[in-house]
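Excluded from the complex is one protein chain; the other protein chains are retained at their positions.
Chain nomenclature is as follows: A and B, assigned in order of appearance, with residue numbering initiated at 1 for each chain independently.
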Amino acid sequence: MVEQLLTQPRTTTDPMLPNLFRIHRVLKESYDTFTVELVSLEGYQTFPFAPGQFNMLYVFGVGEIPISISGDPLHPETLVHTTRAVGTVTKAMRELKPGDVIGVRGPFGSAWPVKEARGADVVFVAGGIGLAPLRSSLYHILSQREKYGKIVLLYGCRSPEDILFRKELEKWRARFDLEIFVTVDYANSRWHGNVGVVTKLIPKAPFDPLNTVAMVCGPEVMMRFTAIELVKRGVNPENVYLSMERNMKCAVGFCGHCQFGPTFICKNGPVYPYSQIQSWLSMWEV
Amino acid sequence: MQTFAEILKETRFFKDLNPEYIELLAGCGSNARFDPGDYIFKEGGDADTFYLIRHGQVALEVHDPRRGQIVVDTLHEDDILGWSWLFPPYKWHYSARAMSLTRGVAMDGKCLRGKCDMDTALGYELMKRFAVIMVDRLQATRLQVLNIYG
Partner (left out) sequence: MALQSFFRDSPPLVLEQQHFQALLDALRARGYRLIGPTVQDDAVVYDDVESVDDFPTGWMDTQSGGTYRLESGGGETLFGYTASPQSWKRYLHPPVLELWKALRTNGTYRVASADPPPRLAFIGVRPCELHAIAIQDKVFLHSEFVDPHYQARRDNVFIVAVNCGQAGGTCFCVSMNTGPKAAAGFDLALTEVVDGDLHYFLVEVGSERGADVMRDLPHRPAGEGEIEAADAILTNTAASMGRELDTNGLKELLYRSYESPRWDEVAARCLTCGNCTQVCPTCFCTTIEDVTDLTGSEATRVRKWDSCFTMDFSYIHGGSIRYSAKSRYRQWMTHKLATWVDQFGSFGCVGCGRCITWCPVGIDITEEAQAIRDGSGAAK
């Protein structure tokens, strides 16, 4: 069993058995967020995934949680996850050191519509930690920049201290083929950027609503209002994609925890077209 | 050189307004220009103007003795700045600071108030447009209060 685990990218026998990875490094992103970079224990194994998919990460004896992949799909030799240290597992994960071993199951779930978006403008709308799952998609699209129209990233955070991937955002901002607008809920006068919620950026953002695919990720309330604002601007609800989050124990459709309407988020999601879940989003406690 | 009437017509705010009213409103307008760091108005000051921002970025601020200036909103090109001139006691609730070189049209609110009182149809048109802005900002503010990125 063990030998098999070490040599196969993903066990075909038991989807509940983790593959073992080694922590390459842990990066502090902000006061409460961090990124873990993982490599296969043997060092040669690659881990193909589609942007938007997630993994179940297991910390020895502590527990397992779903986290979206925030790395570059073109570099599947390193598995990158960014998350906020809020629970027992993420807090334990933040304390791991290079060389420590972590269990990985995945990749699971649906992907951002990077193929469907070809030829169209692409608007990324991220809220808080929601930028992490979008980053994989952004990497993919920037690697095939010529296949897309305008690319716009609208990013909202609580405060300037919460901004993720700050250096990368600055690097991207210098590009002429990518427009980035960051806004925070509140700031002091040292902040030179926008203040206000991210939905405020939508009416004036430079994209053609009739030929746009929007990828939205953030807490549910933020996504709901963002989707409404995008549709108000004229984007077809079928072209607005959201990444949903629910309690999840297994990621393979066995545990029932992530049910959302007639779907399981682990299998049918996490990425859904807004048109498919619109009516469920407006219902309480489903 | 564009006339004020021409400038107003092109804004989101005055779009599709009866040309007669545009002319009338243009009569209340004047050019405004602020350097980065300039205060356009300050909390508690007399509110008798509103601004149509044509270029630049403006911060709406509240002063907190402990935390200094807190920015609660930023406004940009094609945004309307200021509605306190519409309602008594005609005092600014927040301070507005130019974050970059900011140009726009300053509209004389005192003059407009008189015109609106005389012509309630004009008053209604203007009020409707301001109501949209207020609703938008209220909704955005509620989301800010909700801490939606939590």
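Keep in mind that, in the parts below, contacts are C-beta pairs under 8 Å (C-beta built on N, C-alpha and C of every residue); 3 or more make two chains touch, one makes a residue touch a chain.
What you are looking at is a predicted structure, and each value in this text was computed from that prediction instead of being measured.
> Considering all chains of the complex, which shown ones does the missing chain contact?
A
> For the chain left out of this view, which of A:Val26, A:Leu142, A:Leu169 or A:Cys255 touches it?
A:Cys255
> Even though one chain is hidden, which residues of subunit A still touch it in the full complex?
Per the touch rule, subunit A residues meeting the hidden chain are 1-2, 5, 13-18, 20, 22, 41, 60-64, 86-87, 99-101, 103, 245-247, 249-250, 252-257, 259, 261-264, 267, 283-286.
The rule is short, and it goes like this: only the chains that are shown with their structure count from here on.
> Take the average of all CA coordinates in subunit A, do the same for subunit B, and state the distance between these two points in whole angstrom.
From the centre of subunit A to the centre of subunit B is 37 Å.
> Name, in rising order, each residue of subunit A that touches subunit B in their complex.
It comes out as residues 127-130, 156-158, 162, 183, 185-189, 191-197, 199-200, 204, 218-219, 221-222, 225.
> Using the touch definition from the top, list the residues of subunit B that touch subunit A in their complex.
Answer in residue numbers: 57, 59-61, 67-74, 76-78, 97, 99, 136, 140, 143-144, 146-150.
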